[in-house]
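The other protein chains are all here in position, but one chain of the complex has been omitted.
Moving on, here comes chain A:
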Amino acid sequence: MEFHLKKRPRHEVKVEVVSLETKYPSNVMLYHYPPTDDIHIEEFEELALERLRLLRILERASTKNLRMLSDEWKEYVGAELTREGLRSYLRLCSPAGGKHDSDIQTRRRDYISHFILRLAYCRSEELTRWFVAREMELFRYKFSALSSSEVKQFLDDNNFDIHPLTEAQKDEVKDGLYESTAGQSVAKIELLDFYKVPFTQVLDLVRGRRCYLKAGFAYVNTHDLVSIVGTRQQEEIEQGLVAANGLVEEVEGDERISRMLKALHNSYTGKDYTVCRDAAVPIESLDQLSKTSMPLCMRMCHEHIRAQHHVKHGGRMQYGLFLKGIGVTLEDSLRFWREEFTKKMDADKFARSYEYNIYHNYGKKGSMVNYTPYSCAKIIKDMAAPGDCHGCPYKSMDPSSLKSKLTSYGLSPSAIDEVMYFVSRGHYQIGCGKYFQLTHNSSVEPTINHPNNYFEESQILMGNRQKRTNGPAAPKARARPDIKGHGDRSMLMGQDDDELWRIAETQERILQSQKDISEAFNDDLDLTEIEY
């Protein structure tokens, strides 16, 4: 796709004669043609920040575990949009809205601001993931508000060459449709139009087994059309980001713009736990630390290893990288695993089968990548198989076992109820934060996004570590690699889409919690510095 940032004068004439309404005919448009308007630098900046606020609202909604487009979700997003003065966007996303002049202005803002943020978010894979995920949420929200005639119009305008099955065609596969169309009653399915598309066009439906699938084709009903359209939109945005990336240099020629764009995406950096810069943690203290400062997921790994003298790959990765992150040196790490594992196997087998992996995690073997400890998002998503001990216990444990585990860790029944309240609602990280608060007698309940962040907060509260004086974002600036070589974070293997954007998401949440915490501790911090 061609992507022109600089306006060509000869186009301008044309632009003038086209009315805004013709230019932005619908609330929902595929962001295909880059805008060619002139805009002021102030507006440029304003639009960028506005969209950022918009996308962050969507992100907060997904952090809260609200189901996309559910009533609670809509309520939350609606309230937040209103609170942030973005009501005009809310109109864009509601069925009746979007016909007034002011709405057409909003369409324009929507369209242009999307393209501005592309410039800020094309710079790394993580940013891209984050951006695409948010943009797709916005798109789905807008699309869900369209009436069926508007949907038809949209399909025509955007050359979607898809046609509903004829009655006869539908009849042939009707049993499959009844069985496998999710979210619709049989009576409804009788009436609905169905479209037959290659399964690769509706991967989200395939993944959730939400549609009938036969011989490589998915049968999609009108209500799920957004999947087909969304796939195109997503490709459009992804390709656009690649194209935008090629233009970054040109854009950076203008210092006013480049400074702003950089600031935008820099504000999305979280903390990096790949390399621990604090004092080393001796492995002799791990038993104690596991009781006081490790989150449940890590404490359970630790206990598993001490009891079984072995742990499967998933657990070695989760716990091993965590240990690296809290400051266990490579030598100590090797010693720790060796001492445990050799209770069950000879030293030679350990050396042959496991040492490589430990070196590898520390970036000393193989691809020489210093691996990043797992975040909550990844741990929650990781599915443990039989015999594994990793994963998020709040999610993976049966409630009765979780309760008895917490009891054995000394929590009172009322405290357990508090934790279980969140766990049973799927708010695992909030449950974990609650556990932190209860076990640390702390008044603040930290937002837990990363086991290493849990550990660090715990150590700070117990007075064993100091808040980093250089602030949360500063060390990250160094660690963030430039676009080409994300050397130190290739646990995000290229193919691992979901993971990538989840990590991008987590990064921001980490930043957020870092901010909150650093604000909470600011006073102490100054004092310690003065006293030293």
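Here is the rule we go by: contacts are C-beta pairs under 8 Å (C-beta built on N, C-alpha and C of every residue); 3 or more make two chains touch, one makes a residue touch a chain; residues count from 1.
FYI, contacts and distances are computed from a predicted model.
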item: Protein that the absent chain corresponds to, by UniProt name, given "glutaminase", "Exoribonuclease phosphorolytic domain-containing protein", "DNA primase" or "Ribosomal protein L19"; value: "DNA primase"
item: Touching residue (missing chain; options A:I39, A:L192, A:V206 or A:M345); value: A:V206
item: Of A:Q318, A:S396, A:Q429 or A:N452, the one touching the omitted chain in the full complex; value: A:S396
item: Residue of A:P25, A:G78 or A:G176 touching the missing chain in the full complex; value: A:G176
item: Sole contact to the chain not displayed, among A:K196, A:R338, A:K405 or A:H440; value: A:K405
item: In chain A, positions touching the absent partner; value: 176, 179-180, 182, 199-200, 203-204, 206-209, 212-217, 352, 383-388, 391, 393, 396-401, 404-405, 484, 493-498
